[in-house]
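For this view, one protein chain was removed and the others were kept in their places.
Going in written order, the chains are labelled A and B, and every chain counts its residues from 1.
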Amino acid sequence: MFRYIAKRLLAGVITIWFIATATFFAMHAVPGDPLMNDKAVSDEVRKNLEARYGLDKPLGEQYIIFISNMLRGDFGISFTQQNRRVNDIIREHFPVSAILGIFAIIIAALGGILWGALTALYRNRLPDILIMLLVILGISVPGFVFAATGQLALVHVNAIFGVKVLPVAGWGTFSHMLMPALVLGLGTMALLTRLMRTSMIDVMGEDYIRTAHAKGLSKQRIFLRHQLRNAILPVVTVLGPQISAITTGGFVVEYVFAIPGLGRYFVQAVQQLDYTVIMGTTVFYGAFLVLMVILVDILYGFIDPRVRVSA
Amino acid sequence: MTDSILSVRDLAVEFDTFGGVVKAVRNVSFDLTAGQTLAIVGESGCGKSVTVQSLMGLIPMPPGRITHGRALFKDQDLLSTGARGIRGRHMGMIFQDPMTSLNPTMRIGDQIAETLVVHKQYSRKHAKDEAVSLLARTHIPEPGRRANQYPFEFSGGMLQRAMIAQALACEPAILIADEPTTALDVTIQAQILELMKTLQHDNGMSIILITHDLAVVARMADQVAVMYAGEIVETGSVEDIFYQPAHPYNQGLQQAMTSNHEPDRVLSPIPGSPPDLFSPPKGCGYCKRCPHAMSVCAEHPPYLTAVDASSHQSRCWLHHELAPVHNNPVRRP
Partner (left out) sequence: MNYRAHDLKREDFAPLEKSQLDEVVARPSLSYWQDAWRRFKQNTRAIISMYILIALAVFTLGGPLLWTVDASKQNLNQTSQPPGLAKHALVVSAFERWTLPTDPSRPEYGDLPPEELANPEGLRAAEAPNTQSVRITWRPVAEAGGYNIYRHTRPPTSMQDLGLPLGSIETGNVHGYEDRLNLKQEDYFYSVVATDGFDEAETYATLQLRPQLAITREHALEQGLSEDPRAGDTVTLAFYPLGTDYLGRDMLARLMEGARVSLFIGVIAPLAFVIFGVAYGGFSGYVGGTIDNILMRLADFVVALPFLLFMILFKIAFGIGPGESGVIPMLVALVLLSWPATARLVRGQVLQIREQGYIDAARLMGASNHYLIARHILPNTMGVVLVTFTFAVPMAIFAEAFLSFIGMGVAPPTPSWGSMCNEGVKTMLSHPHELILPAALISITVLAFNLFGDGLTEALDARMRGRE
C-alpha cells in the first residue's frame, strides 16, 4: 500500500512542477509586458516596478526566481492591489471555494450513487424513467444556466412564501451554502447517476451475485454488501477528474451568487490582467487538483483490493 | 419414494426473449435420496442448468417463468418465495467458473462465513474461525492466512475448493454442483472430484452433479438422468446408463466416446444439432437425429417407459409393444 501511495505522490510532484513551468511560459508569451496597462506611469516608477517584480532580468533567471519562490510558498504580490500578497488572497478566499466545492461533491456523490442504484434496481419501470429524464436534463443544460435559473427560482419561491426561505446571494451561514452547492453539484450528479446505473447493471449480471442468491442471502444484504460495493468502483474513479470540473464550475456559481471565493477572484484577476494573481492561482489550483486526484486514488485503493496489491 | 429428500415433478420453465418464448425445460421429474449422487448429463442447451437453477430460485422471473411443476425438499415447497431459508442452509450450490463466482472485493473468509452468520446466527468471530476450519477441510494450505485474502490471490483450483467450503458451511443436505470441473485442468479436476466424494461421505449429503463429461459421471454418480432438448430422456443407475443404454441418444453418446479398450475404433459423432426450443418439435425431440426414427416419433411425443425391473426408464417409442422387434436396439423379443 505504501508503495502505491509513494508512487502517486512522486508523480504528483513532477506534475505540479510541469504545471508551474507551463503556466510561467504561457504567461510570458504575452506580447508586451504586464505593466503595459498601467496608466500614467512615469519611466522611473516603471523602472522601479520592473526591478521589484524582476521583469528586467532575462527569462531564464526569472523562471528560476519564480520556481524558488514557489518552493518557499511565495507567490508574490498582486499587480492591481499592490498592498496584498497573493498568498494572503489565496488563504482568504480559497477556504470559501473549498467548502462550496466539498459540499457540492458530497451532494453529487451521494445523489449519484443513490439515484443510479435506484434506476438499476427498478430498470425500465417508473423510477428509472423519471430519474433518467432528469439526468438527461442535467447533462445537457450548461452549469451556468442552472446557476442563473436556480437563483431566479429562489427569488420566486421567496416571493411566494413572503419570507426569505433561502438567501438569494452572499455567504456566511449554512443556508447560504445550500442552493449554490446544489446547483454546482447538479451536473456531476447527473453524470454519476448515469455511470452508477451502467455499473450497477453490469454488477447485477455478474456471476458472484448469482452465488450470493444461491447462498440464500436477503435482497438487502446482497444489495449493500455485494452489488453496491462493486458498482461504486467506477464512480470513485471518476470522482477525481470531476473535482476538477466542479472547481471550474465554481467560478460561475460564485459569480452568480456573489460568493467571495477564489474562483470569482480569479475571474476578476483575468479581467484586470493581474499577472501574479493569475499565475499564483493557476499553479495553486493545479497543485490542489493533483492532490485531489491522488487522494481519490488512495481512496480507491482502500475500496478495491486488486489495485493496492498489484501496484 | 419414502426416503427421497428432493422430489421434482413435471417441471417446466420458459423464457421470454426477443425472438419469442423459449421452452428451456419441458418436462422434468426426478427424485433424490439421502447420501446419493445424481448426475444430470446432456449437451449444452439441453436445460440441465436451468433445471437446478429453478430449484435454487436463481431464475430471474421477468424473462423467466415456471409454467408448471412441483419441487419439494422434505415436504417444503422449493418453488415458492419462502424457500429462501432453504437455500444456502440446506441446499448449497457451486458453479462452473470459480474466478467470476466469488465477490472480488470481499475476503474469502468473510464470504464463507456469511451463510453462517445469516442462517445460523453465528457471531462474526465464531463464523470466521469456522471458515478457516472449512478451508482446512478442503485441503487449502495455510487456511488462516488464506482466509484473509481476496479471490484474485487464489488459483483456479483453490478457488473451486473455497467455493466448496462456502457451499458446505451450513452442512447442507444437498450439494448442487453445476459443471464444477469444466473450467479446471484435468489433474485439478480429479482432486476436486475426490474432495467432493470425501466430504459427501463425511457429511452424508446428497449431490446433484451437472456435467457434459461422461467420464465424470462414471466416476461420481450413483444415479444418472440424461437430458435432451429440455426433457429427461433416460434415467437409471450408473451401470444401467453405461452398460444398458436404452435411449438412442444415450447410445449415440456412448458410441461417440473414446475408449481405452478399443483404441482403434472409429469415433462416430451424432450428426445434426439439437432442436430449436422456440418452437419445440411436435413429436420426439431427438427424432431428427435418431437412426431408428419411426413415423410415430415425428407425430407424438413419447413418454417414459420402464426398461426393466429396476428404476431404469427411457422415453422412446422403441419400447412400445407395437414397435418392430427386428433391428430394434432396445427391444428384446
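The rule is short, and it goes like this: a contact is a pair of C-beta atoms (placed from the backbone, for glycine too) under 8 Å apart; a residue touches a chain by one contact, two chains touch by 3 or more.
No experiment lies behind these values; they were computed from the predicted model shown.
One chain is not depicted; across the entire complex it touches A, B.
The missing chain, though absent from the display, is touched by one residue of B:Glu171, B:Glu239 or B:Glu299; that residue is B:Glu299. Considering the whole complex, the residue from A:Pro95, A:Pro142 or A:Gly172 that touches the absent chain is A:Pro142.
Remark: the residues of chain A touching the chain excluded from display are 15, 18-19, 22-23, 26-27, 29-32, 124, 136-137, 139-145, 148-149, 152, 155, 201, 244, 247-248, 251-252, 255-256, 266-267, 270-271, 273, 278, 281-282, 285-286, 289-290. In the full complex, chain B touches the hidden chain at residues 276, 287-288, 292-300, 303-306, 313, 317, 320, 322-324.
Going forward, only the chains that are shown with their structure count from here on.
Centre-to-centre, using mean CA coordinates, chain A is 54 Å away from chain B.
Of all the residues in chain B, the ones that touch chain A in their complex are 56-58, 84-89, 92-93, 95, 97, 100-106, 114-115, 118-119, 150, 152-153, 163, 166. Those residues of chain A lying in contact with chain B across their complex are 206-208, 210-218, 221, 225-226, 229-230, 233, 303-306, 309.
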